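All protein chains but one are shown at their positions in the complex.
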Amino acid sequence: MNPVNYLYLAALLFTIGASGVLIRRNAIIVFMCVELMLNASNLALVAFSRLHGNLDGQIMAFFTMVVAAAEVVVGLAIIVTLFRSRHSASVDDASLMKL
Amino acid sequence: MESLIGLLVGAPLLGAAVLLCGGRRLDRAGHWLGTALAASSFVIGLLLFADMLGEETEQRAMHQHLFSWIPVNGFQADVAFQLDQLSMTFVLLITGVGTLIHLYSIGYMEHDERRRRFFGYLNLFLAAMLLLVLADNFLLLYVGWEGVGLASYLLIGFWQHKPSAATAAKKAFLVNRVGDVGLSIAIMIMFTTFGTFAFGPVFEATGETSEGKLTAIGLMLLLAACGKSAQVPLQSWLGDAMEGPTPVSALIHAATMVTAGVYLITRSGAIFNAAPDAQTVVVVVGAVTLLFGAFVGCAKDDIKKALAGSTMSQIGYMMLAAGLGPIGYAFAIMHLVTHGFFKAGLFLGAGSVMHGMNDEVDMRRYGGLRKYMPVTFVTFGLGYLAIIGFPGLSGFFSKDQIIEAAFAKGGTQGWILGSVTLLGAAITAYYMTRVMALTFFGEKRWSETGKDAVHPHESPKSMTIPMIVLAFGSVFAGGLFKWNESFVHWLEPVTQFEHGHSPLSATAVTSMTVVALVIGVGTAWLQYGRRPVPAVAPRGSLLTRAVRRDFLQDDLNHVALVKPGEYLTRGLVYVDHKLVDGVVNGTAATVGGASGRLRRVQNGFVRSYAVSMFGGAAVLVAATLLMRAV
Amino acid sequence: MSAATTADAAAASTVELAGSLAASASTTSTGEALQFWVLGTVAVLGALGTVFLRKSVHSALSLAGTMIILAVFYLANGAYFLGIVQIVVYTGAVMMLFLFVLMLVGVTAEDSLKETIKGQRWMAALCGLGFGVLLIGGLGNASIKTFSGLEEANADGNVFGLARLIFTKYVFAFELTGALLVTAAVAAMVLTHRERVERRSTQREMAEVRVRENKHLPPLPAPGVYARHNAVDIPGLLPDGTPSELTVNPTLRSRGQVRDVSAEALESLAALEQRTGEALGREEPGEPEAGPDSNPGGDPGGDPGRNSGGNAGNADPDRAKEKTK
């Protein structure tokens, strides 16, 4: 099997995740889509590491995971506070930056 | 001796400075100071005159170089004076008559609280006028030229509270400015042609350039002269200028300033001699103005305006003579001087009459005044005889010479000019007789009772003495000058006199002049002396009415210049505001609107920002791929 | 070291479980190809589900599925450690965190997929497609035929290899991530922590307030008064059958999770009337409604008496009982 397939898959997932970020209004789902994108990139990294035969790619993926974890924590905290303040998890409701 | 020349100008200038900046504390003595300085300037003039007579005919011209005025590389203008016979003639006339009129004004302006300033202006005028005639280059002359313009502006508008006076002053200055444009352009042409505008070098170099340039210069100088000397077509201001106090009319608008044009043309005779076309134009202008002024003089009921018309006409004579070239210059100046005497005398007389008649100027409200103000009557009468050219009086000699010279021009031109001058003489006699009759003869058309009651009385000494002196001048000056051609020879070094060959003998011309005079006087006497004169002017024929309005000159200007000008400026103001400024503000508005629309893109929705981010990322990827591909 | 070995062991076992043979081999077996195509499809479906399912819980679950599949792919690609981490940390911890928050925000809250921002969806589609096409096109001209394999890299264990790199080459980054995690934890606490500024008011005080404001002097009605339901999210009915929002917990109200059953309650009442009417063999149905004007001369107050008393009197109990079932 052509190793590039993994990359194709990664690209596909990444794109899907991105479109999800753009389409969904629910902050949590948007956030999940971000996670999806991160995972897609991780897949690509892992595949790269196998392609090149060294572990640096996996290290990158590892760091990505760590950072993702941190990001999730903070992000979810933000969502919760957001929800508390305006009783809704819709990203469109937090549109005070207009004009 | 030369060093005194500067003082000629300096004395009155000092007077002006002191009187204008001095403040109220000078109110009591100010007029005496002004008169004294004018007189001192006259005395200096006499000293220089005596000194000049001592010299040889050829060495008489004096120079005084004060300092370098405007030194810019090629362009060198100096403040330097040149006192030759021509200038000397003017100096004596200006300072002499000027002093007399200062004296006269002391009495005339007695009740005016701004008398100090009046004398300041008079001194300023003297200084400027002397600068004009003493300058040794055209640029300095230009300074004097505009200086007298300023002085006349200030003096015409002296009674500024009268709107009519203010307007007249403005008008005078503006019309003069038109002439000044001519003078400045003439100077520019001189500079580009000769590289200088000092009298000597320019006049010497006339031979080295084309006639066309000289004609251009000549015409421009003529334009200037027309403005200053109220010649057609720039004559319209002189009549209104009579709004000023009478002494002003006498000094500036009769004796001295208005004759500056004649001085200019005589002075630059060298240029005109080399430019016959320009000369012809000068002659034509002179002839036209001669008749124009004469007609106007016939129609006016305002005594000063009648005299103003006559001034125009007399200066027309001078212009004409000056236009004749070397055969005329001397006579032009001679007539100028004699005219200075008798016209000043006449104006002072008129002023004295007005003084006695509560400043009434309408001659139709005078009449039979000879009994009430004898001195005025006599002096005015002598002036009258002089101006109409009564044989033996000064006007006779000078005018007769001019008529002769006009015939001497030769050819049809000569005949035309001669007859015009003769006609002018007749008309002069006519309107002056009219003035005389209306004012001093006939039954009185005023009442000593009623609301506008007047009590005619003789004027104080300070006014009558100058009149008497001037009367003497107007009686004897001509004869003195004519005495074995003394005046002509006196001026010859400057204006190189040559005898014209008249087709008619001198006696013939003289007799014709006398005939014309008799005709004029006779008709006028029949019309005004015998029959009673209506106190209110009859409507008169169309021509009369036209002439009363200076041949509709002002209406013409109004229609041709003032109205269009007003519309033009209004239109331009609108254009500037709407169009020029509109473009600017329009641009600003466009930018503002555009950014306002662009602002809507910032809708605050995270997701639309995300879209643009993602799109940007896509573009970047595309770019990198393209880079690869290329 | 021991941790590493155990991890390796775990990894190995998982590899068996994943059925990926010779994962670290430079060549890919047909088995792996099969696995890729099958699981890949599922992963894509899961991703799509994440994006397009309306209930957030479902999205979360499908995402979790995708992640697990990815974990399998990691293992198949010889990233044993990451595979395990993916499952344990990501699918285990992170997704659970997501679910917690979901619960907090409201499980049933489903956001309509209807787009509110003009043109957003089209732009999104365009960008997504464009991006995907570009990426895939870009990968299209990559000419990679074979893996170079991870044998020597994973020679003494994948975890060992990673550890060597982490603690040598990437040690600073590692430290930084540590700092990052601590910061994140603190940040989360700070963000979610709510400072109580004033003393919590006691029950008595609240009662006094109510008296002062003179509203709801009695305690708020409990849900399920006159109700056939007694779930907390269903408002009790007032005597006239209309629901009373007051009976429901404000949180639910604010989430809009109040289920309104008044309508069905009312119609079930009507149905009851109906059936009782039939049971009593009443001729003209709907007579009680027409009552007042149908028989003006009829004995007034008869109906109610009959309704109540008669009903009670000769109603068949078991019939009624099985009716109510």
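As written, the chains take the letters A, B and C, and residue 1 is the first residue of each chain.
Basically, contacts are C-beta pairs under 8 Å (C-beta built on N, C-alpha and C of every residue); 3 or more make two chains touch, one makes a residue touch a chain.
Keep this in mind: contacts and distances are computed from a predicted model.
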| item | value |
| --- | --- |
| Omitted chain, identified by the protein name its UniProt record gives, among "Aminomethyltransferase", "Sarcosine oxidase subunit alpha", "ABC transporter ATP-binding protein" or "NADH-quinone oxidoreductase subunit M" | "NADH-quinone oxidoreductase subunit M" |
| Partners of the unshown chain among those that are drawn | B |
| Candidates B:Arg25, B:His111, B:His161 or B:Arg600 - the one touching the absent chain | B:His161 |
| Chain not shown: contacting residue from B:Val143, B:Val378, B:Ile465 or B:Leu504 | B:Val143 |
| Selected residue (touches chain absent from view) among B:Arg28, B:His65, B:Arg177 or B:His558 | B:Arg177 |
| Absent-chain interface as seen on subunit B, which is shown | 20, 67-75, 79, 139, 142-143, 145-147, 150, 153, 157, 160-161, 163, 165-167, 170, 173-174, 177-178, 180-181, 184-185, 187-189, 191-196, 205, 208-209, 213, 565, 568-570, 572-573, 576, 580-581, 583-584, 588 |
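The definition used in the following text is that only the chains that are shown with their structure count from here on.
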| item | value |
| --- | --- |
| Rounded Å distance, subunit A centre to subunit C centre (Cα mean) | 20 |
| Multi-partner residues of subunit A (at least 2 other chains) | 18, 22-23, 25, 92 |
| Sequence positions of subunit B contacting 2 or more other chains | 603, 605, 607, 611, 614 |
| Touch list for subunit A against partner subunit B, complex | 18, 21-23, 25, 30, 91-92, 94-99 |
| Complex interface listing, subunit A residues touching subunit C | 1-9, 11-20, 22-26, 28-29, 31-33, 35-36, 39, 42-43, 46-47, 49-56, 58-59, 61-63, 65-74, 76-81, 83-84, 87, 89-90, 92 |
| Subunit B - residues contacting subunit A, complex | 599-600, 602-607, 610-611, 614 |
